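Missing here: one protein chain of the complex. Every other protein chain is in place.
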Amino acid sequence: MQRNPQLNERGELQHLLSIEGLPAAVLLQILDTARSFMSVSEREIKKVPLLRGKSVFNLFFEPSTRTRTTFEIAAKRLSADVLNLNIATSSQTKGESLIDTVANLAAMHADMFVVRHASSGAPYLIARHLSPEIHVVNAGDGRHAHPTQALLDVFTIRHYKGDFTGLKVAIVGDVLHSRVARSEIHALTTLGVPEVRVVGPRTLIPAQVEKLGVKVFHDMASGLRDVDVVMMLRLQNERMNGALLPSAQEYFKAYGLTEERLAVAAKDAIVMHPGPMNRGVEIDSAVADGTQSVILPQVTFGIAVRMAVMAILAGNG
Amino acid sequence: MQRNPQLNERGELQHLLSIEGLPAAVLLQILDTARSFMSVSEREIKKVPLLRGKSVFNLFFEPSTRTRTTFEIAAKRLSADVLNLNIATSSQTKGESLIDTVANLAAMHADMFVVRHASSGAPYLIARHLSPEIHVVNAGDGRHAHPTQALLDVFTIRHYKGDFTGLKVAIVGDVLHSRVARSEIHALTTLGVPEVRVVGPRTLIPAQVEKLGVKVFHDMASGLRDVDVVMMLRLQNERMNGALLPSAQEYFKAYGLTEERLAVAAKDAIVMHPGPMNRGVEIDSAVADGTQSVILPQVTFGIAVRMAVMAILAGNG
Partner (left out) sequence: MQRNPQLNERGELQHLLSIEGLPAAVLLQILDTARSFMSVSEREIKKVPLLRGKSVFNLFFEPSTRTRTTFEIAAKRLSADVLNLNIATSSQTKGESLIDTVANLAAMHADMFVVRHASSGAPYLIARHLSPEIHVVNAGDGRHAHPTQALLDVFTIRHYKGDFTGLKVAIVGDVLHSRVARSEIHALTTLGVPEVRVVGPRTLIPAQVEKLGVKVFHDMASGLRDVDVVMMLRLQNERMNGALLPSAQEYFKAYGLTEERLAVAAKDAIVMHPGPMNRGVEIDSAVADGTQSVILPQVTFGIAVRMAVMAILAGNG
């Protein structure tokens, strides 16, 4: 059996590339560590010296101010030196290969790369070419994975629900194009959530998604019935006027999360969204800003989770 | 009477959004604090730990390398962690609202937002939606206000003239489109300058500006006569070939500050400009680089003033 490329020979996390294939113990270690970091961001001086003198490179081949910012804050609160590289407009246009770019940065004694890339698998490719003391965190690759988003999502669920083993969770929207959805499914099933549902129009649910251990629903009324957690997905604008979807208005009519639709879920169900939200498209403002919404706490937890991932990786150097 | 949204219930500065409505005591507190910070930037190690572990977000919805840099330096000399967000090209284009963007950043435990926005009032809108431990500094909003520029201007005047109460001050140029001019007028009148003049062509002086307590002049010879301070405004390029102005050359002929024109001012009059200058348009190089120019000292004072604003706000958390 081949070793998981994310784990070192002692079974410790060497890179965070995907939730798929990670044992529950590793996920729980991250969640436990993140809980211990929650207090750091509430202190007067929001810093711990765990990554002092380390060089963390934010390698964004696809622009994302929000995600880049969360990793930058997390690294700075760990006292790392952070270097932001927006690569789209530099070496890549000079014709240099991805591997050469990364090899060069590694030669500057980088300690960690946080990688966002439009191509699925790019962070794996990078990780494979690095020496073992350098770590890679996948910050979103193509349609493949967005593991830190999934980790902050399960952190949020654990925070509000305590335990995973009695839950019904619905993931709603454009599952087909969503790296977030794929990572969430793996995280939820690994942590023992007994019922994970995906809800969306046929055109936006991947074929054979049931093989991942989820139930498929094509209408909100049955998909949300009795669930404890509703995880909304962002609808990409570019999907909305193509062949897959008639229009944003039509989508909202069928799959937008309104208070009325939410009413079929459990009374204490929580509503999540990875952001940025399209209000009035996939979610109604009354729900987004309502009492069941935990969308802003997700963001807060996201910093602690990213600090935990970085601290664990650096400790496994 | 409604409370000034910039002050907390103890009358302390909670946000710096506008000079308008701030009591003289608050302005003088900032100026006094800035004076105490002047020495920090002259030290061997240009840092004090007042904002250590704080997260300062430079939120620039409108690009401005120069202004962003002054705030970044000021924050770093206070030992803050600084995050630069150029928002024009990110979430805003993804259709997220200003309030959602800021709520998300606030959820990351931000301590302070420095906001530049093309829309007048955007920093107020942001401030109104934040919890009270987070502070907003307006770094220029539309045509409305640029309070730190006005503060560094009055700091400069006090530095060279000692006292405000015997001064004649002329603000020259495109007053109509200038957020700097509006903030300067409020700062000067609040601090007791007895004679504030605005000088410019009829097309570039706002109607009813006299209500702000200023005298209007449409020619330089009478506008500059006997003044102690000449505050030039930057002429925006986009104004120069429209209906409002014939051409840059024509403008310079009528309103450009030359040595000859400056000669009607007081012998020891100082010349100021917020930068960047259009040499040969609103100001002649002989004046810009002459002995009466305090344009570069303004920049130096600007760092101390911004450090003072940030330190006072953080102290009032």
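The letters A and B name the chains in turn, as written, and every chain counts its residues from 1.
The working rule: a residue touches a chain if its C-beta (ideal position, glycine included) is under 8 Å from a C-beta of that chain, and two chains touch if they have at least 3 such contacts.
Computed from a prediction, not measured in an experiment: that's the story for all the values here.
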Residue of B:Asn8, B:Ser64, B:Ser97 or B:Thr258 in touch with the missing chain, whole complex considered: B:Ser64
Candidates A:Ile87, A:Leu204 or A:Val287 - the one touching the absent chain: A:Ile87
Contacting the left-out chain in the complete assembly, out of B:Pro5, B:Gly142, B:Gly213 or B:Gly275: B:Gly275
Sole contact to the chain not displayed, among A:Ser18, A:Ser55 or A:Thr69: A:Ser55
Hidden partner chain, residues of subunit A it touches: 52-55, 81, 83, 85-87, 89-91, 94-97, 100-101, 103-105, 107-109
For subunit B, the residues touching the chain missing from this view: 41-47, 63-66, 69-70, 72-73, 76-77, 237, 275-279, 296-297, 299-300, 302-303
